[in-house]
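The structure's right below; bear with me while I get my questions together.
Note that one protein chain of the assembly has been removed; the remaining protein chains are unaltered in position.
And then subunit A:
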Amino acid sequence: MAEQENILEVRNLKKHFNLSGGRVLKAVDGLNFAVKRGETFGLVGESGCGKSTAGRTIIRLYEATGGEIIFNGKNVQKLTGKEQSKFNREMQMVFQDPYASLNPRMTVGKIIGEGLDIHGLHTGTKRRKARVAELLDAVGLNEEHANRFPHEFSGGQRQRIGIARALAIEPQFIIADEPISALDVSVQAQVVNLFKKLQKEHGLTYLFIAHDLAMVKHISDRIGVMYLGKLVEVATSEKLNAKPLHPYTQSLLSAIPIPDPELQKSRERIIVQGEIPSPLNPPSGCPFRTRCPAAMPQCAEAMPEFKEVEPGHFTACHLYN
């Protein structure tokens, strides 16, 4: 496969929150990764690892504390008004909770059409209506649904509405933040298949944020694993699953039970002890060292460098120095 251009480059991205008492929460602390045009990049990690904050900072719902976000070759923190409006069209977001992210007082047609109005697309009642119908159709709903309100829909259908809203203004890049974790298993599959279908049809690029590594592996071309605000490993889905390098990735993979009883029982499992330390008071050096089965004295001293250990396979671990 030819080398594709990067649609997004994240360089040393930081997002710190100032809390009361002068405390600083380093939710995202120095991320480096790039997303290629047309691929799905999965960002995984457990609660509080900073994956959602990273997504929100990239789309500028939060202002970054440090680092650079380069989208389509432009630094998004330095956009002019006009460029910002273009950026807003090109990057869209789908949220986790389909019950909280749709305005309950607006009809579905209004929710989906709002972006069109803001960006002056498909103007005129007739054209607007046709576009909304087209979008509803694309996500597996139908035209009549435009006049209904969010409460009339199931969770899976609401998530489809959220996707239609994101698609309305023809973005290139969609950040999906835990888009399926509130849904039932069979409905999750429907929504994931929809994401894949839309990607093929519209050439979309996804940043897919989730905690469910099995699902992320299914949908992503490449995956980044986060722990306590830092990326610990980036690799293709296959590589990450077949040959995880970082002990955290290894334990994460090992902790997910496989729905195959004989295999699950014969599998050797690494169960990491203890819990994720507070991001307010992270360990010195490598953030995972307090739970790491392979921790060495040097792990407490310095944060290991995030580097390319094999072609396209990055990790931050002293074991590979």
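We adopt the following convention: contacts are C-beta pairs under 8 Å (C-beta built on N, C-alpha and C of every residue); 3 or more make two chains touch, one makes a residue touch a chain; residues count from 1.
We adopt the following convention: contacts and distances are computed from a predicted model.
Q: Quick one: find the hidden chain's UniProt protein name among "Ethanolamine ammonia-lyase large subunit", "Glycerol transport system permease protein", "Lactate utilization protein" or "ABC transporter ATP-binding protein".
A: Options "Ethanolamine ammonia-lyase large subunit", "Glycerol transport system permease protein", "Lactate utilization protein" or "ABC transporter ATP-binding protein" narrow down to "ABC transporter ATP-binding protein" for the missing chain.
Q: Which residue among A:L61, A:A100, A:A130 or A:I258 touches the omitted chain?
A: Going through A:L61, A:A100, A:A130 or A:I258 one by one, A:I258 is the residue touching the chain not shown.
Q: Give the residue, chosen from A:P98, A:G156, A:P171 or A:G224, that touches the chain omitted from the document.
A: The single option touching the absent chain is A:G156.
Q: For the chain that's not shown, point to the residue among A:K243, A:R269 or A:K307 touching it.
A: Final answer for the missing-chain contact: A:R269.
Q: Over the whole complex, note the residues of subunit A touching the chain we left out.
A: The list for subunit A reads 46-47, 154, 156, 184-190, 192-193, 196, 211, 213-215, 217-218, 238, 241, 251-266, 269, 271-273, 275-276.
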